[in-house]
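Before we start, here is the structure in question, set down as structure tokens.
Every protein chain except one is present and positioned as in the full complex.
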Amino acid sequence: MPAGQLGTPLTPNGRALLTLVEQDVALIRDGAAAHDRFGEFPVETFERFLDDGVMAGTVPAELGGTGVSCLADVATVLAAVAEADASTALALHVQFSRGLTFAYEWRHGSPPVRALAERLLRGMASSRLVVCGAAKDHHTAVTRLTPDGDGGWLLSGRKTLVTLAPIATHFLVHTQKAVEGEPVTLAAAVIDRSSPGLTVLPEWDGLGMRASGTCDIVFEDCPIAAEDVLQREVIGAHSDRTLAGQTVSSITMLGIYAGVARAARDIAVAAATRRPTAPPAAVRALVADIEANLYTLQSTAAAALANADELNNDLSGDLDERGRRMMAPFQCAKLAVNRLARSVVNDCLTVVGGAAYGAAHPLSRLYRDVSAGWFMQPYTYVDAVDFLSGQALGIDRDNNYLSYRANTAAAH
Amino acid sequence: MPAGQLGTPLTPNGRALLTLVEQDVALIRDGAAAHDRFGEFPVETFERFLDDGVMAGTVPAELGGTGVSCLADVATVLAAVAEADASTALALHVQFSRGLTFAYEWRHGSPPVRALAERLLRGMASSRLVVCGAAKDHHTAVTRLTPDGDGGWLLSGRKTLVTLAPIATHFLVHTQKAVEGEPVTLAAAVIDRSSPGLTVLPEWDGLGMRASGTCDIVFEDCPIAAEDVLQREVIGAHSDRTLAGQTVSSITMLGIYAGVARAARDIAVAAATRRPTAPPAAVRALVADIEANLYTLQSTAAAALANADELNNDLSGDLDERGRRMMAPFQCAKLAVNRLARSVVNDCLTVVGGAAYGAAHPLSRLYRDVSAGWFMQPYTYVDAVDFLSGQALGIDRDNNYLSYRANTAAAH
Amino acid sequence: MPAGQLGTPLTPNGRALLTLVEQDVALIRDGAAAHDRFGEFPVETFERFLDDGVMAGTVPAELGGTGVSCLADVATVLAAVAEADASTALALHVQFSRGLTFAYEWRHGSPPVRALAERLLRGMASSRLVVCGAAKDHHTAVTRLTPDGDGGWLLSGRKTLVTLAPIATHFLVHTQKAVEGEPVTLAAAVIDRSSPGLTVLPEWDGLGMRASGTCDIVFEDCPIAAEDVLQREVIGAHSDRTLAGQTVSSITMLGIYAGVARAARDIAVAAATRRPTAPPAAVRALVADIEANLYTLQSTAAAALANADELNNDLSGDLDERGRRMMAPFQCAKLAVNRLARSVVNDCLTVVGGAAYGAAHPLSRLYRDVSAGWFMQPYTYVDAVDFLSGQALGIDRDNNYLSYRANTAAAH
Partner (left out) sequence: MPAGQLGTPLTPNGRALLTLVEQDVALIRDGAAAHDRFGEFPVETFERFLDDGVMAGTVPAELGGTGVSCLADVATVLAAVAEADASTALALHVQFSRGLTFAYEWRHGSPPVRALAERLLRGMASSRLVVCGAAKDHHTAVTRLTPDGDGGWLLSGRKTLVTLAPIATHFLVHTQKAVEGEPVTLAAAVIDRSSPGLTVLPEWDGLGMRASGTCDIVFEDCPIAAEDVLQREVIGAHSDRTLAGQTVSSITMLGIYAGVARAARDIAVAAATRRPTAPPAAVRALVADIEANLYTLQSTAAAALANADELNNDLSGDLDERGRRMMAPFQCAKLAVNRLARSVVNDCLTVVGGAAYGAAHPLSRLYRDVSAGWFMQPYTYVDAVDFLSGQALGIDRDNNYLSYRANTAAAH
């Protein structure tokens, strides 16, 4: 693959992590169909990932991990996994994402935050800690921290679409913090899976990404220690600096859709090459489009990742501006990737023909998986239009999607 | 719905058939999710269709049916069913298609052909005959008629993707007829399901259209009486008159994708209307596109159907020319319908957001069903490009897809 | 051309008008390049149109015209002209549009309105009257009627993009009517070109449609008799019945873009056919797309025209509902036609290759002309999104574009 196409890691740590992962790719691919069919999380794959250190891929080397901090490399590793199984890549992304954002807290946070981050990162590296992010409230319940009267907190509510949940040991829960007489703020609470009051519901049944271990989590007055709460901003603060962390947390998912599109392309090209007759006109035109669209997809994802990598390491300027400068290219790339990945997969189905429409054909799984990108945070397509046009036209807006959603929910 | 949008039948018979079908639509809609999930053919729906006379909808009134001969009306009825469940509409199309083509044979065939057609049509009207077309050979086996030495024939081979098979009483099998010393020709054989040597395999497991009762049928030296064979042309004859019957047989399927797109549109509009806040910019832009694309889809399908209806009743001119003049607009419309239906469904998913990605959400079924159009005979996209460009550029080509496939298979 | 593709008129009057026009098509085609290059209105063509009665094509037969009232037929005639030269068709549309709307006023208006309409229609039929609509205010000036103190009116302001102006004898000016102490209303004033205070500015210099005779008209206290003013609604009235007349006035322009796309298609197919080698894959794929897109364009335009024709003759129901039911399909079709016509022309340029990029090549004119559709009233794409999404989502809005613009202008 040419350079800049999310095929080759840029850093030694990235190369080391890819090598680890590549050992497992064949097994992941072999299991993908069955895990998809039954909506079953591939626990055995993640056991191997835990054994091999893959799950500590983005934990700093100083704390025992592989130390991949380059976002492009994380995306490259996820693309390689997604070529074999997109669901597995999506679940792995969750842990990688925690490593990346905790590493930031560990480097730049206040002392208690650093202590919390270090504890979790060391656990990820050496004690098989698996930490899921839980961002989205179930539509029936707002998740809230309230004081327990004793300096700690109680967490209640319900989170939905929490991926990697079957093997999670901890959850990082984005929540509202409501203290009588104070404005409601956002916060993130770390909670142990074994906490009283925490229930992991059965796995979600999705159109695609069915083996990603995606569940709802219910919290009923779960106790949270004060030091396990990361304070975030006031709701409605229109603070754009938070966009940096949100970019870091999600941008590497672009690699997943690059992997999906590549897998589809390889299947279609193999099918067209196998046929004994010269390829018909439409097949040649479709294959050329597939090649061009895949190249465009990967180039655009790589550009947004390079931009995020550059700004991720540079805290010297205005932090709100930095947030916007990370998020805007990410969202441009997300739009392009979502469209191009779907287009590539559709064209590949057309090249392969009727056989691809069987439930057991790998393209039919890719057809279902590829649409997930349209629903991934931040932002949905609808929110991205508001954000990108707002940026271009100078329209003020609460760009923090967690704050925006909290506000919208509060209004009704 | 405005006129010319496959919403209102054009003939009294069409209106009568739509009225019959509308009684069942609510029940069909209620069962769609479960039938899709388990890939289960809705036998009870088709029992009602048999009881109510729906299954004789296209049987001439003189022979006891509802007598719908207007292709646009058949498509309109199928659209109404497909709004509730596309799989059911696809299976129903099979029987409607037999009624339409047998009625042609009954009116215009030679005496023995008319006799066969009349027998089948009367059976469809009064004896619960259900006749499936079986057009596509399984890739492992060519279906062939060989002489039984006694004036009759033996049928062997395997057909794939035979829809409506679970309740079929007869199959119309497109086959090759091989007689020593004569050129191989195409033929169509009518065979009773209970014939010795005939096996209906378990239902196909597809990405979508999962409740359409689609199966493979294996034939092992099945005896066929001489009068149950309809002679077709020599393979490779480049006879375009056959395109007329192939148009009649398949063009009403355009209604199915109109129904799918309408169902998706209604779900998306309902979801956007239900929200308490003013619709965001992207939702308005998407809804406008959905409206325009749905209108375009329906207008184009209706135009091709009107063209086919006009030529279907006019045997006065050159029959090859007539075949091409029926097929070319049909294929133009099929391309447009396939693209627009997919686009509408995708846009609807985006409007609804993450909820639509759940396996239980009706849009996720529509997302899988809508792609089936790309694989329906005649032609695939790839063949349609060869046909349409060949017509425009004056390139000779065997446009009979059954002959073309037989020839291609023979070459390898 | 198949039926329903704007190739054959549906009524005898339509056929008569097409026959008249077809006499001139070759000459129009021959002059198109030069008129386009110099942005020169083809006066000689319109002299012939006046001589032959073409300019009275939509004047009722009772008043001396050809009596074409079928909108689909008007579009069909315009398509035939546009195949030769889109600018000429656009200018001819202006007069046809006046005939159609005056005929409505003549049939359904109050006695003085009928008298005015009859006078103008008879003049169009027998005295070479040419009447331009002037709808759009120049951005520097609102056009207004004020009382002259003597029972008549004075008209001041500036209209822009008035097509067919070089040979206009009269203008129908959409204007605001401001009477002290009364709410400002909309009105339409008929004014003679020779009126004192009226200046026709030199022809507009456009990207395309350069020979359409499009000018600005300046009015400085031009006297208007009371009987030459057609009263319209109060600004901001949200009256949707006015959408019917606006549909009639503009929908036949869809035929122009059908003609443009057809002309492009014929050039591309001829070029591809002329080449000595077998067409490459991309050419076949492009030609198939061109065929399908042209068919889709024409089918969709024809459907919206048929819908408008049906409702145009039916004043029995709710008139606001009728207005919306005419406008919504028109706008769906306009979106589709604008996109498909551009896509067809672009694909044709690609098929022809570099030669098409020369200024003298007819495709390069079509490339410029085809974009005009995006800017034609009612509505622009931006307004159409608001209208169509508003209709689907039940959002109230002032759908009368003249009122809406007047209101928006007033606010700033």
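By letter and in written order, the chains are A, B and C; residue numbering begins at 1 in each of them.
One rule holds in what follows: contacts are C-beta pairs under 8 Å (C-beta built on N, C-alpha and C of every residue); 3 or more make two chains touch, one makes a residue touch a chain.
Quantities reported herein were computed from a predicted structural model and do not represent experimental measurements.
Touch with the chain omitted from the figure is made, among A:Asn13, A:Thr58 or A:Thr300, by A:Thr300. Contact with the chain that does not appear here is found for just one residue of A:Asp205, A:Glu220 or A:Glu291, A:Glu291. In the full complex, chain B touches the omitted chain through residues 279-286, 288.
For chain C, the residues in touch with the chain missing from this view are 39, 136, 161, 204-208, 210, 276-277, 280-283, 285, 342, 346, 349-351, 353-354, 357-361, 364, 367-368, 371-372, 374-375, 380-386, 389, 408, 411-412.
Of the residues in chain A, those that touch the hidden partner chain are 2-5, 269, 272-273, 279, 283-285, 287-296, 298-300, 302-304, 306-307, 310, 325, 328-329, 331-333, 335-336, 384-389, 391-395.
Simple rule for what comes next: only the chains that are shown with their structure count from here on.
Over half of the residue numbers found at the chain B and chain C interface occur in both copies, marking it as a same-residue contact. Simply put, chain A must spin 180° to overlay its Cα atoms on chain C, rounded in steps of 5. Chain geometry summary: the mean Cα position of chain B and that of chain C are 41 Å apart.
Per-chain CA centroids place chain A at a distance of 52 Å from chain C.
Shown for chain A are the residues in touch with two or more other chains, namely 280-283, 285.
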